[in-house]
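The complex appears here without one of its protein chains, the remainder shown in place.
Labels A, B and C are assigned to the chains in the order they are written; within every chain, residues are numbered from 1.
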Amino acid sequence: MDATLPILILAIPLGMFLVLGLAGCKMSHKMAGVLGCLGMGTTLVLAYTTAFTYFFSGSPEFVNAAGERLQAVIFNHTWLAFTDKLVIRLGFLLDPISAMMLVVITTISFMVHLYSMGYMRDHHGVYERGFQRFYAFLSLFSFSMLGLVVATNIFQMYIFWELVGASSYLLIGFYYVKPSAVSASKKAFIVTRFADLGFLIGILILSYYTGTFNFTELTSAPVEGMADVFNVSETTALSVKSIFESSATPVFLGGSVLTWALVLIFMGGMGKSAMLPLHIWLPDAMEGPTPVSALIHAATMVVAGVYLVARLFPLYLMEVTALEFVTWVGAFTALYAAIVACTQIDIKRVLAFSTISQIAFMMVSLGVARPEFHHGLGYMASMFHLFTHAMFKALLFLGAGALIHAIGSNDYTAMHGLRKYMPVTHWTFLIGCLAIAGIIPFSGFFSKDEILSSCLGNSTFIYIWMSLVAGLTAFYMFRLYYLIFWWKEHKIPEGHHAPHDQPWTMSLPLVILAAISLVAGFIPFGKFVTWNGHPYDFMAHFDWSVAAVSLCVAIVAIVLATAMYRKENPLPDKFRAALPRLWEWAHHRFYWDELYLFITHKIIFDRICRPIAWFDRHIIDGTMDAFATVTHAASRAIRPLQSGQVQLYVWWYLLGALALGGITMLCLL
Amino acid sequence: MLLVPAMIMFCCGVYGFITRRNMIAILISLELMLNAVDINFAVFNRYLWPEATEGMFFTLFAIAIAAAETALAIAIIINLYRSAKNIDVRDLNKLKY
Amino acid sequence: MDYSQFLVMKQELAVLVVFLLVFLYDTFMPRGAGKALPAFTTVLLLLATAAGFCPDCLGSSCSAEAFAGMYATSPIISAIKNILNIGAVIVLIQSVSWAGSDDMRIRRGEFYELLLVTLFGMYLMISARHFLLFVIGLECASLPLAAMVAFDKSRYESNEAAVKYILTAVFSSAVFMMGLSFVYALGGSLYFSDLYLAMAGGGISLMLVLAIAFVIAGMGFKLSLVPFHLWTADVYQGAPTSVTSYLSVISKGSAAFAFLVIMAQVFGTCYAEVWEWMLYAIIIVTITVGNLFAMRQNNMKRFLAFSSISQAGYIMLGVIGFNTMSMAAMMYYILVYIFSNLAAFGVIGAIERATGKIDMSDYCGLSKTNPRLALCMMLAMFSLAGIPPFAGFFSKFFIFTGAINQGSVAIYVLVLIALINTIISLYYYLLVVKAMYINPDKPVVQPFKSTCSERLGLWITVAGILLLGLASCVYTWLLNTSFLSNFAAYLM
Partner (left out) sequence: MFSNILIWFVVIPLLMLAGLGLCRDVKQVRAVAVAGSTALIALSVKLLVDYLALRAAGDTAPMLFLGSWTWFAPLNINLAVGVDGISVAMILLSSIILFTGSFASWQVPQPKAFFLWLILLSTGVFGFFISIDLFTMFMFYEVALIPMYLLIGVWGTGRKEYSAMKLTLMLMGGSAFLMLGLIGIYYHSAPAGQPLTWNILEIVNNTIDPGWQRFLFPMTFVGFGVLGAMFPFHTWSPDGHACAPTAVSMLHAGVLMKLGGYGCFRVAIYLMPQAANELAWIFLILTGISVVYGAFSACVQTDLKYINAYSSVSHCGLVLFAILMLNTTAMTGAIMQMLSHGLMTALFFALIGMIYGRTHTRDITKMGGLMRIMPYLCVCYVIAGMASLGLPGLSGFVAEMTIFVGSFQHADMFHRVFTIVACCSIVITAVYILRVVGKLLFGPVYDKHHLELTDATWWERFSTVGLIVSVAAIGCFPNFFSNLIKFTFSPEIFKVLGM
């Protein structure tokens, strides 16, 4: 397919960023907003076209005779050549997951653009300060995210990886006058930067041994040309593995070099996807405007880690150790986040933790995916969940945004019983909750069910563990739902008018997303996205036992939540009193932030930086000054030599002459 | 052996220079040193290299030079005495360090 | 006897003629005409200098000897004499306004006569190939200086300086001549050429070593090498500024060259065994001690005295290098040093004449009140410190290059030490710049107009500072001349 569309897909958001960024202050708010929406709308159309062409055109560059989907490099432009082999190219790689991501990103992004038109202004319709800047940053983010998913080589991915980090930094810190927002943005950037260090080192190691950045060569044998890549037969897989064995690569701390490379690269993913222990930035990132949280910290950027692992999946398959690492990190994160989410008060934080735990689901299902079980069902499941989760989580966030916009607080204690006042929000939010809880027929049910069954295929323990987490998910989501919309009558503080539903610009995205989360489950995802391009019909061997179990778990959890939170009652407090310690810890997110604060301030700043600075000022600089001091001291010390007494002068003279002769004589003898 | 008398004179001169306070006395000891040099030349010429008389001539010139030096020194010392009313060499310590 | 051989010593004769003319003028012209004496002398000496540069007039195009080899001349020798001449002329120009003042009315003549006599003595020193002539030249060059130092009869410092100078000078000449007597005892002759052979023949004895030590001491006195330098600071401080500048450049330059001549032509054969190491030690001590003292000085003349001591150490690198290249570098260094130092002294003299201030602390804010003088001073300081593109940089670079041409590792170490010392020297030279340009205190020296003679002198010196380095012809000329010179044969 010709390169115009792909180029435009990247070019339009970038251009929009430049236009709004440079000329934004000159144009009116409305103008800027409309421009942004138009730009994103165009991109949306283009992206859909591209994805559609990829999946359905059936042209030989996308699908081969056996009906396997192929990787197609639309264009690949050399950007920076380190050596003749190691070259950074800026390109456009079209394959199932990138096509799928194009759809997800553009959809959510467009929704957010539209939604922000209403959200970023107060009740009197006055636009927020820096409205244009907001749209500029949104465009920048969309550009970077699109560039990330279509990367043809790991370095291009790293480049856009950094760019999304930066734009997320800018957007979190959008309200830069709020100190909390500033520190949150800083935290987000630095934590992810730290993770990216691992990513970078991983890239260095990988490229050093394989001598290439290109995914097509990394994920298959180093074959010439681009075609027929995804059919990683055993032989080709071995041949990349052979690079690592043949080139006498050292084994470092028990892990093979490949393992280390993959684990380090995954570290980058942990940072972006807020896996334990690098998750601490995500909850704080909620300081940003809610649409931003919906776009970046729920739907798109945070799944970049998952996408990264999926992208390098064939490599991970070669090192099962790395995959197990992924699994366990995911499992622990999922449980941790779910528990914490049960105790949060700020609704955005609840959603943030639920995001973490849902992404952990995807990680786990990637980790448990093996070719030998259901042809790598886990891979497909994780991508499916990525898709559905993006939709319903964005829905939930935008709903939360609507509530916050109406109430002016993030705190559910200020809400309670809003269902009468804000029907649209209520119903859409409910749909979102049902979807994430995994109630049939909402989209979440299908994706989660596939994840669980692939877990079962790998190990029963993981299966039970994850089902438990699924139950917790349902519980805390409905806790949230009831506390917002039921619990007790909403009392309007005097001087305020009753909260009401939002303008159409905000409602429309909610409705659309709700509709998608309603039906998305029935997409035969396996036909489009599988780990090796083989179409795979999941429904054909759908495991009803697993489905039934997960459904029961979800329903039990919801019932429990209903019992506890539908009407104001003392049960929750009893509950809290029952396990006070657990509640305390969970409420304080198991004190991770405190730990980090301790490490950064008490150790890195006070124990490393300050001593070094002191050392520099006093020891190094002191030494340099000491030279001067010593010279001055010497100069003072020999002062008496010039005593002004002729006789002493003569004395020195004679001594000098004799010493000169005498010493020389001694040396000669 | 040849050196002894001259050396003795020379050392006396040095000793005098370093111990005397009176500038005139210092001049005298300087004379001693110069004369020691003269004696040296004469002696070496006579005993070591008798065939030529370079040493002797050098001595003659040296004596003349010594005379000139002394004269100049005396003149300067007198001049100093005018301004300082004192010819103690140890008081010459305005210029130092 | 063949009087034509007097013609070999044309330049000495020229100076004598100038001396006589000045003497006659001073004696027989009416009082009123005395004012013109400075200009008169300057012009005469200038003529002599100019004549010295053209080989077929006064300068010697080829090597020649006179008086049975007691006296020798060669292109390189007349070159160094010309360099000294230039210096002397500049000193005279700068001293015009001082010597023209009224309190100098009755002694104006003496100043010039004495000065010319010392110049004559230095010529003899340089050209002598026999120790008798050499000693005569030495004393001719140093005794009148004592009188010149004492020139401000009324000023106590001047007298004290003179007494210190004369006493130490006589002492050192005694020691020097003692050394000579040893040399005589060893060689049986006072001709350099005979002695050279004798030294080559005879082995190393205590007497020889002492002889060399004493000779070095005697010359070190004039060059003010540590530890024979102690008179320097006091005398420079006490003497009238013009005399100080003369002392600091001319007599030092001539002594340096004469020292090289003796070392090469008499003791050349025991370079490696004996005196290379003596000089090695002396150079290190001289540079370091000079720098350490200069750091703390406030009186500008005293400051420059110590700086000139350390400069003497650098000059000695040209001797220890002991090869033609380093000799040429040394002469070039002397030339540049003359210009740089005289520029500094010119400024000091002008300010002293106008305001009587000679302390560094009085110089603060000079760039505001007298920007041009400050600029001259700064250029002089940069040149002395060896900052490009001023001449000092080139002379330093070449003298180091020349020294390293000698090739031993020890020389590398020596040069490294010298280089590290340049940092200290840079420090105190920058102190002056700091005082003039950076120090925020209110200016002490008020704006004044310097006389045209002072300005002329400064113009010449500054022009020299700027051009001597960039115009490569100077150094090239010196290098070629020294390769021509007959005693390049004595060097490595």
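In this section, a residue touches a chain if its C-beta (ideal position, glycine included) is under 8 Å from a C-beta of that chain, and two chains touch if they have at least 3 such contacts.
Small disclaimer: the values here were computed from a predicted structure and weren't measured.
Counting contacts over the entire complex, the absent chain touches A, C.
Taking the complete complex into account, A:L86 is the one of A:L86, A:L508 or A:L582 that touches the chain left out. When you scan C:Y165, C:F400 or C:Y490 for touch with the missing chain, the hit is C:F400. In the complete complex, the hidden chain is touched by one of A:A548, A:L579 or A:I612, namely A:I612.
Checked against the full complex, the candidates C:S101, C:N298, C:T355 or C:T476 give a single residue touching the omitted chain, namely C:T476. Contact between subunit A and the unshown chain involves residues 78-83, 86, 88, 155, 159-160, 162-163, 166, 169, 173, 176-177, 179, 182-183, 185-186, 189-190, 193-194, 196-197, 200-201, 204-205, 207-208, 250, 605, 608-610, 612-613, 616, 620-621, 623-625, 628.
The omitted chain makes contact with subunit C at the following residues, 325, 382, 387-389, 393, 397-398, 400-401, 404-405, 407, 412, 415-416, 419-420, 422-423, 426-427, 430, 433-434, 437-438, 472, 475-476, 479-480.
Criterion: only the chains that are shown with their structure count from here on.
When chain pairs are compared by their number of contacting C-beta pairs, B-C comes first. Note: centroid distance subunit A to subunit C, computed from Cα atoms, is 78 Å. Averaging C-alpha coordinates per chain places the centre of subunit B 26 Å away from that of subunit C.
Here the CA centre of subunit A is 97 Å from the CA centre of subunit B. Multi-chain contact residues, meaning those touching two or more other chains, occur in subunit A at positions 639, 642, 644, 646, 650, 654.
Touching two or more other chains at once are residues 17, 89, 92, 94-97 of subunit B. Here subunit C touches subunit B in the complex through residues 131-132, 135-136, 139, 143, 146-147, 150, 153-157, 159-164, 166-167, 169-171, 173-175, 177-178, 180-181, 184-185, 188-190, 233-234, 237-238, 296, going by the rule given at the top. Residues 163-164, 167-168, 171-172, 175, 204, 206, 209-210, 212-214, 216-217, 221, 226-228, 230-231, 233-234, 273-275, 277-278, 281-282, 289, 292-293, 295-296, 424 of subunit C are the ones touching subunit A in the complex. Residues of subunit A that touch subunit B in their complex: 639, 642-647, 650-651, 654.
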